[in-house]
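Missing here is one protein chain; the remaining ones are kept as they sit in the complex.
Which chain is which? They are A, B and C, in the order written, and residues in each are numbered from 1.
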Amino acid sequence: MQEIEKKEHKPLIVAFCCNWCSYAGADLAGSSRLSYPANVKIIRVPCSCRVNPIFILKAFQRGADGVILCGCHPGDCHYSTGNFHTRRRMGILFSLLNYFGIEKERTRIEWVSAAEGQKFSLVMNDFAKTICSLGENRRLEDLRCKKN
Amino acid sequence: MVNKNELENINRISGTDVKKCMKCGKCSGRCPAFTEMDIKPHQFVSYLAQGKLDKLLNSKAIWNCLSCMACVERCPRGVAPANVIEAVRDTVARMQGKDGISANDIPPIVEELLPQQLLVSAFRKYKK
Amino acid sequence: MQRIGVFICHCGTNIAATVDVERVTEAVKKEPYVVFAQNYQYMCSENGQQLIKTAIRENKLTGVVVCSCSPRMHEATFRKTAEEAGLNPYLVEIANIREQCSWIHKDIEEATEKAIVLARTAIAKLTLNKPLIAGETGVTKRALIIGGGIAGIQAALDIADAGYEVDIVEKRPTIGGRMAQLDKTFPTLDCAACILTPKMVDCAQNEKINMFTYSEIEEVKGFVGNFKVKIRKKARYVDEKKCTGCGVCMANCPSKKGLNEFNMDLNNRPAIYIPFAQAIPNVAVIDPEQCLKLKTGKCGLCQMKCGAGAIDYTQKDEIVEREYGAIVVATGFRPIKLDNFNEYGYADNKDVITSLELERLMNAAGPTKGTLLRPSDLTHPKVITFIQCVGSRDVSGCGKPYCSKICCMYTAKHAMLIREKYPDTEVHVFYIDVRTPGKNYDEFYRRAVEQYNVDYIKGMVGKVYNENGKLMVQGSNLLDNEQITIPSDLVVLATAIEPDPSVRDIATKLTISIDTNNFLTEAHAKLKPVECATAGVFLAGVCQGPKDVPETVSQASAAASKVIGLLAKDKLKGNPCVSHCDENTCIGCSQCEQVCPYGAITYEEKEFRIGGGKTEKRRVACVNPAVCQGCGACTVTCPSGAMDIHGFSFEQINKEIEAICKR
Partner (left out) sequence: MQEKLESLMQELALKKIASGEVDRVLAWKKGESYFDVSPAIFKESFDGFTYNAFCGANLSKFLVEETKKEGKVLVFLKPCDTYSFNQLLSEHRINREKVYVVGIECQGKLDINKVYAKGIDGILDIEETDSELKIKTIYGDKTVKKDEVFSVKCETCKSKKLVVFDEKIVLNEMKDNKEKRFDIVEKLESMTEEERFAFWQAELSKCIRCNACRNVCPACTCTNCVFDNNKSGIAGKANADSFEEKLYHIIRAFHVAGRCTDCGECSRVCPQGIPLHLINRKIIKDMNTNYGEYQAGETVTPLNPIVDFKKDDVEANTVVGGKK
């Protein structure tokens, strides 16, 4: 029994949330007690456009199985244009990762406003489910960073 | 007692969430068969939400419902009373068990000119 | 050598019930540089903060991590605490173990594990925090109010009363907004004009208040204390300074077929018009879509008749640039369009009207001069049926999912007023629920039932159809389990309200958050109901959520007090978490300048030593920290990695990722 538990892979999901909308949306999900899996860990950034592609690769390197980026809805960015830049950059990056054979479901971008606690929870549940079904990230892993 | 299976079945077949009902009564407000029905459309939703299975199964109204879907169309909460009625009707029909006929026997006895009620309502239900 | 202290808050049982705080305390003690860890019931309390201060002093802490609620809640509190104990406030990090942990997880094991990871992440980030000193900026002592309804008027008067200049920008030709269209107001039934118009006049007379009517916001730049706003003054074709509001032009205008917006299109107005008698400013405006002179070049009657010589057909839109320290958004609402509700027959029957139309029909300045006559044949309706929740609480996609809040009360008001004025009229109200929270509100509704004999029917209307000139209202009476049909003369729909559509554009220009229903999002649902997440922008009235007049006025005054508090400051502390450029790495490629939304980046040729006693001139980026808002767009665009941002540095985020992913 214990062995089975040991083998069962618990996926790790890193969520980058912009301070003004999505992080607030996550807080709203919290205060509304809308649950999502504990393996979703949030990193607060001022704006989705702060997320450097290196961060995403770094997360995968260190053992993340999925990376999701959340920002204000296009047009509603606290900094006016940040998420427009994010949208292009990440479009290019995600496509490139997929070009390298990384499952496209492992990376996602979602727009969650400060008022969308429910959406945040739904998105995270859905993403966690997707990542669970994909299993462990093996195509962008760095064995040096994984202890087993 | 309340038969959980049957209730779940009705819920499942109806495909609607009766908890969303805000008890406005718009379904009954528009129902053209209202006067003929012993249980009114809004009551179907209410009874299902409360788990009053007996009332549902013994209703005669399931045979009066025209499946015109006006209640579904009007409901501001996205609840579909007609679907609930249909689900009850369906459940009752299935419970008749031995009285029923096997699928293979149906084609020869179908009157070609008369579409079957369940079939028709199915078309309506899935028309979108 | 760093010395980090970690403080874990129980938040009563909010955290402690799902997170084993003792275990977290023990776990964080094992993290590098952590020399002190303690948990306490309420870290944000006086005692809790004292505890942090004492620990900072006694343990000579170089950094503090507080594991508590969201940083959006108490980051500022704990930063202040640290500062009071002599620690730079930016050496504080918050691990959000409430909103993002204890509140969403049920399993203690799982939540505790997560809390430890979150604490570890905050500690890891903190090891790279640097003391930051916030810069200061001045404050322009003037406020902008967008929207000249009761919310905008009240806010303007309050701010002006404190001695600050206020500009009101109103897109319509007059201030007054929706309240000016109302006949009476609940729960006291005093006439809207009687209480509103004096305030409008006050606005006009107050020398601190400056009104831009028939104007729109063109562009907003800058930040709290220093907004730079372009206002488009639309061409009125009438010189505001010369027009005396005598109305001769209106009487002479030959193009009289314009729909009167003020009367909800129930009657007509000329192409040149003053919206209503008490309009402020009491100045005419020409509708360019309707004016013969502007459309065909032939007419010019009003110019000839105008004694003041105020008419100017050549007027053009004018852009005014003004600076403000604070902005109040009060853009108001409109009733929703009823296209999705064919069952009520609004489009097909003239005598099916909305409540706001009824308001005009009952108003002395309205199309029927205050006599209630039904629009189709101008007869007195004998049976009037009200339908509540038309388009409200509708999740089917046809209407709005929220409760419009004001309809129950105004329907009761209408029913009462009609029964009062025309006692021979039969009044029915179809309701789903009657919602009357508010001082003297339920009493008001009960008076309608008990004193005025209004027939309240629990149920909803399924269809309204015309049968031989009678409006047949078919609906359910749920309490009697009946289906009833009421032959009526007039049907009034308590139509849902929605934010004025202009708000989307305003939200984009101000970069403030807007929800799926187009209501503006306040900074905190309970504790910051008038603030926006964007500093210096405040909300008043229905643009934030459905509200009645008393509530709107309260919120407007609240917003005003926030504005006054802001304008009273001489200096504002800036956000030190802004971009900076490593000039040794920067290659001056100009990519960052392209993505900066604030124009905070410029380039300079600077002299650098390159060894051997030589220097070289290089083009490098320079960030103006007063203008930079710290979004970080430049940091990712920079190919060389020269751009970084304080507080969210490349290394810090990398360290966070490492800590989170450590298994």
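The criterion applied here is as follows: a residue touches a chain if its C-beta (ideal position, glycine included) is under 8 Å from a C-beta of that chain, and two chains touch if they have at least 3 such contacts.
In this text the structure is predicted, and so the values were computed from the model without any measurement.
Among the chains on display, the ones the left-out chain touches in the entire complex are A, C.
From the options A:I43, A:A64 or A:L140, the residue with contact to the chain not on display is A:L140.
Only one of the listed residues, C:E218, C:D548 or C:E593, touches the absent chain: C:E593. Remark: the omitted chain is touched by one listed residue; of A:K10, A:R33, A:K104 or A:K129 this is A:K104. Residue A:F84 is the one among A:W20, A:Y36 or A:F84 that touches the chain missing from this view. Taking the whole complex into account, chain A touches the unshown chain at residues 53-54, 57-58, 60-61, 74-75, 81, 84-104, 108-109, 139-144.
Of the residues in chain C, those that touch the hidden partner chain are 584-585, 587-591, 593-595, 603, 616, 619, 637, 639-642, 650-651, 654.
Following the convention adopted for this analysis, only the chains that are shown with their structure count from here on.
Using the contact threshold fixed earlier, the set of chains in contact with both chain A and chain C is empty. Taking the CA centroid of chain A as reference, the farthest chain centroid is that of B.
If each chain is reduced to the centroid of its CA atoms, chain A and chain C end up 30 Å from each other. Our note on geometry: chain B versus chain C, Cα centroid distance of 45 Å, whole angstroms.
Of all the residues in chain A, the ones that touch chain C in their complex are 12, 14, 19-21, 23-24, 26-31, 33-36, 38, 41-47, 49-55, 58-59, 62-64, 72, 75-82, 85, 89, 113-116, 121, 145-147. Taken together, the chain C residues at the contact with chain B in this complex read 343, 389, 393-399, 432-433, 458-463, 474-478, 481, 483.
Contact residues on chain B toward chain C in their complex (touch as defined above): 20, 22-31, 34-35, 40, 42-43, 70, 74-78.
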